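Just below is one structure, and these are the notes that go with it.
One chain of protein is taken out of this complex; the other chains stay put.
Now for subunit A:
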Amino acid sequence: MLDHTTILDGIALGLSVAVHPTNLLFAFLGCLIGTLVGVLPGLGPTATIAILLPITYTLSPVTGLITLAGIYYGAQYGGSTTSILLRLPGEASSVITALDGYGMTRKGRGGAALTIAAVGSFFAGTVGTLFIAVFAPVLSVVVLKFGAPEYFMLMVIGLVASVILAQGSVLRALAMIMIGLLLGMVGTDMNSGQYRYTFGSYELLQGIPFLPLVVGLFGIADILVAVERYVRDETVPTISRISSLWPNSEEVRKAVPASLRGTVIGLFLGLLPGGGALMSSFVAYSVEKRFSKTPEGFGDGDPAGVAAPESANNAGSQTAFLPLLTLGLPSNAVMALMTGAMLIQGIVPGPQIMTKQPDLFWGLIASMWIGNLMLLVINLPLVGLWVQLLKIRYRMLFPVIIVVSLIGIYGVNFSTFDIFLTALFGLFGYLMHKWRCEPAPLILAFVLGPMMEQYFRRALLIGRGDLGIFIDRPISLAMLVILIGLFISLAAPHFRSFRREAFSE
């Protein structure tokens, strides 16, 4: 582990790199471009970075990476904006924000929701950056202690804890979870190579892509519902006037503790490979719902339901850099693009990046914080602009949303198949709305289901078929105990009444 002076030296070095005028400028440009592109519905960080990658080839490696990191944060934040204002998540991490963020928008509090998201993200980003700077070497050891059995247990805990997410009928929520699991099954089985539900389609060999599912179920379905209402009642769908861009004192009172808890959850769950951002926002949301004195208000515009997942996913997106920075291993698609960018610059990302290229390592860490600060600077003034979007007449707005979403989806895999898939899921989402089913549990099951299956089977493979692997390993065993505790708490009479309260609307 590094001693204090080394860390301070490192931070000083990092800041000196990050505040270099060129780097500052590109951090700003990255955040701005990221925000502007990310705010287009359907365009998340991965697609945005993929499109803008060539820009960085002419820059020095540090500046290039700082720009990419800026785009990453910007696009992620932009995705939250569309989630809140239009119920159109651009990335897994902002699916949850759509629930209460859009709820706040419907109540005319969209501006306040955006401000809560911006400030909450900045706070979490700051904590996350400090956390990485101080604990990077320790955390990289912790990451290596987590194998297939531990990840599996963690996901089961997440899934069980998230059952509380369900609104209204538990039966409907379970049905949604089942459908999500089934959709997640589509593709090539990793271990045997068997095709599952691919119906001879090459496009489905790698499974159902995430973005068409989310944009269909949330964005397109919502538009269909609004248009139907318009056609039937001839009332123009409007969102109530935005009253104030700033949260009122009650909203602040709810958002602050939620943001704190969300940050802590995000710091740790962000380390999960692949599903970190989604898991942390789901778990943070469930925890808030449980802690809340008014859980019935969740899903209908509770500020805590915006602050918690937004803080969690931003804290998580900082710690997600950890495997890349300490082991040279990208933990998600965006990181993979960044390693590609490093390679073409002649830098081989590896465990020695911290000692061999300290300016790159610390510069990137410092610019994470600078990037978060810039996001706040860029986005607080933009809140006023974004909410103006809602003044556009709906019949003008919705075709634009559909077209831009589809362009965004096409941009990810360059596949027209994905566009048809989006339309199909839009229709399905519309039917789900008719049947009063919530899409959130479906998404969670869709993402976690295949991962749980993989980790479970991998654990058994490594244990040579012995289930004992789950109790032989101390961390896995501890999590199993927590899991049993969770089940008991769910079954206990006291909690049963609590749960009834939580599930009632």
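Convention: contacts are C-beta pairs under 8 Å (C-beta built on N, C-alpha and C of every residue); 3 or more make two chains touch, one makes a residue touch a chain; residues count from 1.
Following the convention adopted for this analysis, contacts and distances are computed from a predicted model.
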From "Twin-arginine translocation pathway signal", "ABC transporter permease", "ATP-binding cassette domain-containing protein" or "Protoheme IX farnesyltransferase", the hidden chain's UniProt protein name: "Twin-arginine translocation pathway signal"
Per the touch definition above, residue among A:15, A:29 or A:50 touching the missing chain: A:50
Sole residue of A:138, A:170, A:343 or A:431 that reaches the chain not shown, by the stated touch rule: A:343
Selected residue (touches chain absent from view) among A:22, A:248 or A:352: A:352
Sole contact to the chain not displayed, among A:8, A:138, A:170 or A:205: A:205
Positions on subunit A where the hidden chain makes contact: 49-51, 53-54, 57, 143-148, 188, 190-193, 202-203, 205-206, 273-274, 323, 327-331, 336-337, 340-341, 343-344, 346, 348-352, 413-415, 454, 458, 461-462, 464
